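What you see is the complex with one protein chain gone and the rest in place.
Right after this comes chain A.
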Amino acid sequence: MATPKSLTLSSTTFAKLSPHPYLLANLQPTDSSTTPTRTNGRQPSQTRLPYINTSSLSHAHGSAVVRNGDTTVICGVRGETILTSAIPNYRAPSDDPSSSLDEARDYDLLVPNIELATGCAPNFLPGVPPTTLAQTLSTRVYSLLHSSKLVDVSRLRIYPEEVGEKNIGGDDDKKMDEAEEIDEYAAVAEEKAVKAYWVLYIDVLFISFDGNPFDTAWTAILAALRDTKLPLAYWDADREMVLCKRSQKAAAPLSLRGLPVACTGAVFTEREKQKKGSGRYWVLVDPDRLEEGLCDETVTVVVDKLSGSTKVLGISKHGGTVVGPELMKEMVITAESRWDQVRAAIE
């Protein structure tokens, strides 16, 4: 008599059919000798090592390719100029620290956009308007760029060419009259007025998508901004336009404040439908696409350790009710080790 063959499935088939029990079984091994691992072979708090390559694009002023596991992102930074006369409600920037003017935000000098519709994953196909995820990512990156004050705005200002100073130097030799000198200084101050700004178009393109889009996109933006070299630009009064010096030596890098690094964790709960505060849970740092699909709650912490002590620049948490203050502290510690990793990759 033929014995009925038991139905066995390969692990990949099992993962496709019922992903939640599959991930749970991996995290909760039946015998205590095996350590709980995720389906991708990582420990719950283990991240993927980022790989960064810069200056690969010739039409962008700064660019970076970041690979984080199977997530690959290209970021290109492109500078364009805008005249102050074209900015509505323009106010001249002052050195007074009490002034409420935030040039980068008020004049919209940083324009980040994240494009997912490149076929980087089966659910992101082109020909449709940007998905909710793409819109959310762009907005989060935009607000983080401004709130962290990463880009030093003084490098984005464009002044008239410094011919005025030379003339004054020549005049000084001939005659020295105090009253006239004051007049000339006033003239210089007027000439030194900002005539135009650089606008940085920061475009992020996903080539391959395997989870954790925000961290990877942000790392790419950071690396591309560090790589950005804008040509020396000046306002030509005769032609009434902004001109740039051709020589490569005159190109100056942007000055960035700090090195903020984002670290995301997804909360995976024992039950598929999470009831209030019950059941076991795991925080999976740097989640991949399978894990992101199974987790409702995500935490993103942005930290900067460049000045020695850890500064938390941003915390965002979406969905779910598991993460409390205790877990948040743990996330900050995880983010600190992530910062070391990213810094080593960037430098």
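One rule holds in what follows: a residue touches a chain if its C-beta (ideal position, glycine included) is under 8 Å from a C-beta of that chain, and two chains touch if they have at least 3 such contacts; residues count from 1.
What we mean here is this: contacts and distances are computed from a predicted model.
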If you look up the hidden chain in UniProt, what protein name do you find among "DNA-directed RNA polymerases I and III subunit RPAC2", "Transcription initiation factor IIA large subunit", "3' exoribonuclease" or "Sof1-like protein domain-containing protein"? "3' exoribonuclease"
Which residue from A:K16, A:K245, A:H318 or A:R343 sits in contact with the chain not drawn here? A:K245
Contact partner of the left-out chain, one of A:A15, A:V111, A:V312 or A:M328: A:V111
Out of A:I87, A:V194, A:V312 or A:I333, which is the one that touches the chain we can't see? A:I87
So that we can see where the missing chain sits, which residues of chain A does it touch? 55-60, 63, 70, 72, 74, 76, 78-83, 86-88, 107-109, 111-113, 115, 118-122, 125-127, 129-130, 135, 138-139, 142, 199, 201, 203, 205, 207-210, 231, 233, 241-246, 289
